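Once you've had a glance at the structure underneath, I'll fire off some questions.
Omission of a single protein chain aside, the complex is shown with its protein chains in their original locations.
So, subunit A:
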Amino acid sequence: MAAPDELFCWEGDWGLPSVSTDCLVVLAYAQFAGAPLKLRKICNPWRSPSGSLPALRTNQKKTLSRPSDIIIHLRKQKYNADYDLSAKEGADSLAFISLLEEKLIPALIYTFWIEPKNYVDVTRRWYAEHMMFPLNFFLPGRMQSRQLEKLRLLRGDENLEAGEELEKELYQDAAECMNLLSQRLGSQKFFFGDSPSSLDAYVFGHLAPILKCKLPNGKLQQHLKSLDNLTDFCSNILLLYFPRDGRENSGEKTSPQPDAADFDNVPNKRRKQFLSAVFAFAAMLSYALLTGMVSIQHAHQEALEEPPDPEHIGPHDHEEEGDG
């Protein structure tokens, strides 16, 4: 038997097998199609064979990066979740995946990477905490500028900035997209009958992060939660195909909570402040001594020499007055 292909993807959190949409799409499809993949969950995109995540390294040492390419590769290996679809259903899949890409992805990029509070409090913190030194200093920032450029190119507006109007537009498009998906899903378990297909993988990959991640500005999540059939759809897939991830991550969630209240989240803050003050004082003192602004030895010698003079004259006066 040939060795299974290796899939490099981002680590998971908040009850999800991975935090990145593209990784979730590939993972979900692999589960639906029953493809045996060797999973490598990492937090360092530089260690992946293509420099970005997700990345699939095949037996023939070829590297694939786009989710659509990975799915096509798995299909060629006879791991096909769309086998039972009719031609019309296949056409509908393609159409709804395009709908997701055009209407939902801009809002996803905005809510995770551009919206200031979400980015600083959740996204950047998560990536900085999970990446190793020294990547955690510059890589989240670089990822953010790439996402901002992608959003600018998608919208065709070079001077796009975070703002309320942009947010409203993007969220309105996303809400419409979610409504359309909800109407198409109806009361079915999956989009096409009883077994999931690639469209289910794409929808799950895009909606699951919105559903599970607790963001300060959670308007998308609110709208998604109001659509019961989509919420049940995501929870169902998590329960059936990713049971371990759901249980593992819910235990860890309690520990970060107390730290969240800490304003700066810097460990040993007092000790660091004290040490910095001591270091600064020592530096100033040594500078003063070395340049001669303060000279300790000279002051002592002068103090020893001067007082004896008045003492020496004093008793002479007494004796002269006493005699005369």
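By definition in this document, a contact is a pair of C-beta atoms (placed from the backbone, for glycine too) under 8 Å apart; a residue touches a chain by one contact, two chains touch by 3 or more; residues count from 1.
Here, contacts and distances are computed from a predicted model.
Q: Can you match the unshown chain of the complex to its UniProt protein name from these: "DNA polymerase delta subunit 3", "Serine-threonine kinase receptor-associated protein", "Alpha-1,3-glucosyltransferase" or "Metaxin-2"?
A: "Metaxin-2"
Q: May I ask which residue of A:183, A:226 or A:295 touches the chain that does not appear here?
A: Reading the full complex, the residue touching the unseen chain is A:183.
Q: Can you say which of A:39, A:128 or A:154 touches the chain missing from this structure?
A: A:154
Q: Of A:172, A:226, A:273 or A:295, which one is in contact with the hidden chain?
A: A:172
Q: Determine and list the subunit A residues touching the chain excluded from the picture.
A: Here the touching residues of subunit A are 65-66, 87-88, 90-92, 94-96, 98-99, 101-103, 149-150, 153-154, 156, 165, 168-169, 172, 180-181, 183-184, 186.
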